[in-house]
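The complex is shown incomplete by one protein chain, all other protein chains being positioned as in the whole.
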Amino acid sequence: MAIIETRDLTFRYEDADSDALCGVTLSIEEGSFTAILGHNGSGKSTFAKHLNAILLPSGGKVYVGGVDTADESRLFDVRKTAGMVFQNPDNQIVSTVVEEDVAFACENMGLPQEEIRARVDECLAAVGMGEYARHAPHLLSGGQKQRVAIAGVLAMRPRCIVMDEPTAMLDPSGRAEVIHAVQKLNRETGMTVVLITHHMEEAALAHRVIVMKQGKVALDGTPKQVFSQVDRLRELSLAAPQTVQLVHALDPAGTLLSPEALSVEECADQLMKYLEA
Amino acid sequence: MNEVLRVEHLTHTYSPGTPFEKTAVDHVDFTAHRGEFIGLIGHTGSGKSTLIQHFNGLLTPTEGRVLINGEDIHQNKDMTRAARFAVGLVFQYPEYQLFEETVFKDVAFGPKNMGLEKDEIDRRVRENCRIVGLPEDVLEKSPFELSGGQKRRVALAGIFAMEPEVMVLDEPMAGLDPAGCADVFRFIREYHQKHGTTIIFVTHSMEYAAQMSQRIVVMDHGKILMDGTPDQIFARSDELLAAGLDVPQVTQVFLELKRRGINVDSAVYTVEQAAACLRALKEGGAAC
Partner (left out) sequence: MLKDITLGQYFPGGSPLHRMDPRSKLLILILYIVTIFVVKGFFPYLLCVLALIAAVIVSTIPPKMILRSLKPILIIVLFTGLLNLFYTPGVELFHLWIFKITREGIATAAAMALRIILLVASTSLLTYTTSPMSLTDALENLLGPLKKIKVPVHEFAMMMSIALRFIPTLIEETNKIMSAQKARGADFESGSLFSRAKALVPVLVPLFVSAFRRAEELATAMECRLYRGGEGRTRLHSLRYGRVDLIAAILSAALCGGAIALHILL
C-alpha cells in the first residue's frame, strides 16, 4: 500500500521565474526505504517539504496516509504520519537536555506522563542514544545530535520518516551512524524512510532510488538498476559509484560482466570473473 | 625545495589545569615547502583543525614553535600579524563569515586590512572573483542575495584575494553537491597553478586528498600518523581503515581481492589506475 502519493505535483516559489517541481507523480510504499538523489536546485528538498505540508502544492495533489496535505484541518494528522528530520541538527533541537528534547512532540500532543516516559526511552534506545538521555545536546557530536533529532520525530510514532539531507553537515563517522540508525529502523520496525541526499553511497543502501533533475523525476528504480546506467548518470552529471565505474571501464559493453556491482564484495566477484575469463 | 612553513614540536592543550583539559595536538613536527599541494587528513577530533589554526597564529602553541620562512611568528606582535597575511586560512562553511553590503567589498576586506593600494585591491578582487567563476555583475550585489554555492565562492575569493604564501582550506567542499564540489576543486587547482601557492587541503575524504595532492599527511589522536605520497599512504590502506578513515571504494575492492588471494597492489585509489592494473594483470599476469 502506498503511504505517500503525489499526483502531478507542481510548485513554484514566490517570485521565481520557473517551477521548482513540474508535475511529479510518485507513490511510495509503506515499509520501503527510498532515496531521492539530485543536485542542488533539482527540486528534491522542495519535494520533501511537501510531504510534511511545510509547502503546499501550487498544482496537483499530495496525499500522506490518504490525507490531502492541503486540508488544513488535517495538518496534524499529516505531520504525525510523516515525521521530518532536517539538515542542521543544531536548529531542530529545542531543549537543553536530550530526553526533554525527545519528549517535545509528545508533550505537544498532550500525552500522559507515563506514556511520554515510555516513548522517550524507547525512541532513544531505537537510535542507540539511551545512555545520553540526561546529556546536554550541544556537547554531542553531529551524528549523535542528528540521532537525537530522529528520536524526537520517532516519538510521534509516525508511519514514515522524511529526512532532508540529514547527513550533509556530518563527518564520515557521523554519516555512518545516522545511516545505520535509519537502516535499522526500516529493517526492524518497518518504518517507511524517505532519504534526501547527494551521497551515492547512502542512496545505494536504499530499496529504491529516485533521481531528480530540474523538478522532474529523471530516473527511478532499484539502486542496481539506477547506478548501473553509467552513461545516463553522467548525462545527469552524477557519478556512479566507483565499483560500478570500474566494472564499466573493464567491460563497457557489459557483455561479460554485470554492472550491477554496488558493494565491494559484488565488485570483487565481477573482477574475479574478469580475471578468470 | 624551499621550506615556507614549519612547526616544531608543536603541542596545544585546551583548558589546561581544569577537568576539561585536553591535548589536541601532541608534539607535531611538520614542514611545508613552496608550491606543494598537501592533503591533511584525519577524522573529527584528530587535531587537524587545532593544528591549522597555529599556522597563521590564531592559536598560540602551548609548547613548540611555528616558523614562516624560518622566522618564529610569535617573536613579536608584527610577526604575528604578518603571519595572518602570509598564511590564508579558509574555515569550514566560510560563507557564514560574509558581512559586507556588496560582494566586491566583502572580497576586498582581507586585502584592505593588509593595507594595499586601491588599484591593487581592485585588481585582486576582480581577478580572484573570475577564478572562482563569479560574473562581473555579481560584484555589486549583496552577498546575502546569492545562492549557497555562490556564497561559498565569494568567501573563497575573499581569501584568494589576500594572495598568501600558504593557503589552508578546511573542508572547502563540505555540504556542497557533487557539481559544487567539482567546481571548488577546479578553482583551487587553477589558483595553485597560477600563483604557485603552497596549498594545505584539509579533508575527511581520502578520495579528494588522493585526487588533488602530491603529498598526504594523516593525523590521528593529535599526532602525525603518516606522511608521504599518495602511493605510499595507500599502500597502508588497512591502517587507514583502522584509524577510522574511509578509503576510496576501489581501494577497498583491491583489499578484498588481495584477501581472496589475487596478487594486486592495494596502493590503488582511482578507477583509472584500478582498470589499468587489472588489464595488465589479465594480459601479462604480472602484479601491478
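We call the chains A and B, going by the order they appear; numbering starts again at 1 in every chain.
Definition applied: a residue touches a chain if its C-beta (ideal position, glycine included) is under 8 Å from a C-beta of that chain, and two chains touch if they have at least 3 such contacts.
On a predicted model such as this, the values are computed, not experimentally measured, just so you know.
> Quick one: say which of A:Arg79, A:Arg175 or A:Lys213 touches the chain that got left out.
Answer from the full complex: A:Arg79 touches the omitted chain.
> With respect to the chain omitted from the figure, which of A:Ala20, A:Val64 or A:Cys106 is a touching residue?
The single option touching the absent chain is A:Cys106.
> Can you work out which residue in A:Leu56, A:Val94, A:Ala125 or A:Leu256 touches the chain that's missing from view?
A:Val94
> Please pick, from B:Pro61, B:Gly110 or B:Gly149, the residue that touches the omitted chain in the full complex.
B:Gly110
> Out of A:Ile54, A:Ala70 or A:Ala249, which is the one that touches the chain we can't see?
A:Ile54
> Residues of chain A in contact with the chain that isn't shown?
52, 54, 76, 79-80, 83-84, 86, 88, 90-97, 99-100, 103-113, 116-117, 120, 134, 136-138, 152-153, 156
> Give me the chain B residues in contact with the hidden chain, please.
53, 56, 58, 81, 84-85, 88-91, 94, 96-99, 109-110, 113-114, 144, 158-159, 162
To be clear about the criterion, only the chains that are shown with their structure count from here on.
> If you average the CA atoms of chain A and of chain B, how far apart do the two points sit, in angstrom?
30
> Can you tell me which positions in chain A touch chain B when the two form their complex?
Of all residues in chain A, those touching chain B are 39-41, 141-142, 168-169, 171-174, 198, 201, 237-239, 241-243, 245-246, 249-250, 264-265, 267-268, 271-272, 274-275.
> Which residues of chain B touch chain A in their complex?
43-44, 147-149, 174-180, 204-205, 244-246, 248-250, 252-253, 256-257, 260, 262, 271-272, 274-275, 278-279, 281-282
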